[in-house]
Structure formats: structure tokens, C-alpha cells
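Down below is the structure, laid out as C-alpha cells.
Taken from a larger complex, these chains appear in their original positions, while the remainder are omitted.
Think of it as A and B in the order they're written, each chain with its own count starting at 1.
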């Protein structure tokens, strides 16, 4: 198991898990209007399956919100 | 290439932003309204064809993002996602890419904040992020200062639109430095210039348009008005007034009074009055 940070919350995930599975595990499977960055680098949806999480990764998952 | 549905006939005062034809010159933010219904009414009353929005972290169980997203989509406006809250070029570039994926648009209102006190753009980070994003295929709408050198550099990088501040975000102080804004207009005649941030009153928006600005972007002044829908309509009128004034050729101010009513034939004047 490794530790990562998801939206600034600590999470424990299986070693070598990919992003698709991780999002599934965190409950984001149903959501389409989200996007992801790891360590402040954007990860495209098409890259989720072959993106392997590493210990200490800081993952941002964002959704639309109002803005000025 | 984008194309608005309600295409304007040629004789109207339409304009193009990165290839998209617009008839409205007021861009409006979607934040800080008392309710979603008020927001929708205000957007409609403003006549805006472009709305700004943003991205924030969400918990998986939250539905608020989807709901907001659907309510915005139903308005049929062009989306202009922002990178509000980013303090570095790296953050802004990542957020812009996330925006593009979600909102399916290559437009980005680029904010790289340089100071948390006045929320001003960081000229250095902004230039860096702009360069990266243009290489990535974005159409950048930079939120910038009124610094001519910065604006020139942004234009040189490929920005067709520049959005200098009028005053710090949310202050409603209007145009703090009209001279600087005038210089920008005079020196960058090809740029599409919008005043973004600091507009508090319709007369502020009108003044910017009188200077020859192409448009106005604002949020707080409408969303935080007592009656946002009424205020949105006020700003629509003010932008229209300022645009027409720019086209109509305003009289120059004079130092001395001058009668408007003809003086020839003024009654009661007689030789002995002399």
C-alpha cells in the first residue's frame, strides 16, 4: 500500500494502482465533469488507464464551479 | 471555429473574438449570486454571450458541480473558464488543461495572481503561462495589469485579446488609471481590449467603452447588487452607451462656457446697453 493525497486528504491505495481504478475506488466512477492533475501536472482522461500512482502523489480532482 | 446561433447581420456592431462573432460586449461572471435563479435572470438581462466559470476540488458525493454545470449549459453562452486562485504558471497551465477537458473549449481566462492583497496579475508568471498555453493550442484571454510593456509582450506571444484590470478584483473602484488605459488603446490598436476587474458602477463601464475598449468583463458589481437582474440590464445599457459614444465622436471638453442657444437676436439688448 502507498499513501497519496487526494484534494489535500490523505488516502491509502494499492501499490501500482492506475488512475482509473483509483478514481473508481474513491467514488468518482459516475462523474463525468471532473478532471485530474497529479503533482500539478494535468492528466488527460485518455491517460488514466496507464497512469500509475506513486507514493506521495498529490492528486487534484476538480469539477465546475461558478467563477468571475 | 465557433459560431453563435443568433448571428448578427453585417450592419450591426458585432465583433470577433478568436474567430467567434459576438454582438454583446459584456462578459459576465457566474459567482456570488444570491441563487442560481437570480444568476440565470441576471445573465439573461445582461445580454452577455460569454460567461466565466471555474474549477474547484470536489468530493465524489457532491452533486453541486454537475448542477451548476447543467444550469450554465442551458444558457447557451460561450464559456470562458478561468484559472482563478493560481499563483504560478505551472498551476495555471495545469488548471487550463483541466478546463479544456471538462468544458470542451480552448478559451481560457488566464489568471496568475501575484499578490494576495490586491489580487493583481503577476506579470512574470502570466507571460510564462501564456507562452506555454499558446503552444498547447489555447486561446488565451489574459487578466493583466495596465502595463503597456506587459500587454505588448502578451500580444507578441499571440494574444488577440487583452484584459487589463480597472481596479483590484471586487473593489468596485472603477478605472484607477484611465491614462494608462488610454495609452494601451492608442498603442495596441489591433488588440481586443476588455476591462476586467474593478468595475463597480455602470458609469465605470461606460467610461471604459468611451475610451475605445472593446468590452467589459465583470461579476461582483452585478452579483452583489441589491437587484442583480436590474443591475445586469443597467450594465448592458451602459456598455451600449459607451460603445455608441465611441462611435459617435464625443465633443471635446472646453475650458470656457459657450451658450447653446444662439446669441444673435437676443431680446432686450439695446444700443444704450453697451
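By our rule, a residue touches a chain if its C-beta (ideal position, glycine included) is under 8 Å from a C-beta of that chain, and two chains touch if they have at least 3 such contacts.
From a predicted model like this one, the values you see are computed outputs, not experimental measurements.
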Next item on the list: List, for each labelled chain kind, its number of copies in the complete complex.
Entry: A x4, B x4
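Methods note: only the chains that are shown with their structure count from here on.
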Checklist line | Whole-Å gap between the CA centroids of chain A and chain B | finding: 34
Note to self: Could you list, by residue number, the parts of chain A that touch chain B in their complex?
What the structure shows: 7-8, 26-28, 31, 33-37, 40-42, 44-45, 60-68
Item checked: Parts of chain B lying in touch with chain A, wherever the complex brings them together -> 29-33, 39, 52-62, 64-66, 68-69, 72, 81-82, 84, 90-91, 93-95, 97-99, 101-103, 169, 218-220, 223
